[in-house]
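Heads up, one of the protein chains got dropped from this complex, but the rest are sitting where they should.
Presenting subunit A:
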Amino acid sequence: MAFTLYSLLQAALLCVNAIAVLHEERFLKNNCTVGWGTDQGIGGFGEEPGIKSQLMNLIRSVRTVMRVPLIIVNSIVIVLLLLFG
């Protein structure tokens, strides 16, 4: 039962790292087989963007916003873990 706030922070950092290292061409393009592209969803200008396009928007914005802070936070965490284990 050692689910603490610190482990939540660790999990969040790992998740954001995972989102940041997704391969652009394979998963986030329009012409791939999985159909995860964002350009298809523009047709629905009404209230219904759909879950997939919302998810794509979210992933793209997270990747754009968190690129630089992630570098900083990762470096700090690596140094701290090396020093204090």
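Here is the rule we go by: contacts are C-beta pairs under 8 Å (C-beta built on N, C-alpha and C of every residue); 3 or more make two chains touch, one makes a residue touch a chain; residues count from 1.
In the analysis below, contacts and distances are computed from a predicted model.
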Identity of the absent chain, which is to be given by its UniProt protein name, from "Translation initiation factor eIF2B subunit gamma", "Trafficking protein particle complex subunit 6B", "Dynein regulatory complex protein 1" or "Protein YIF1": "Protein YIF1"
Contact set of subunit A toward the excluded chain (per top definition): 1-8, 47-49, 51, 54-55, 58
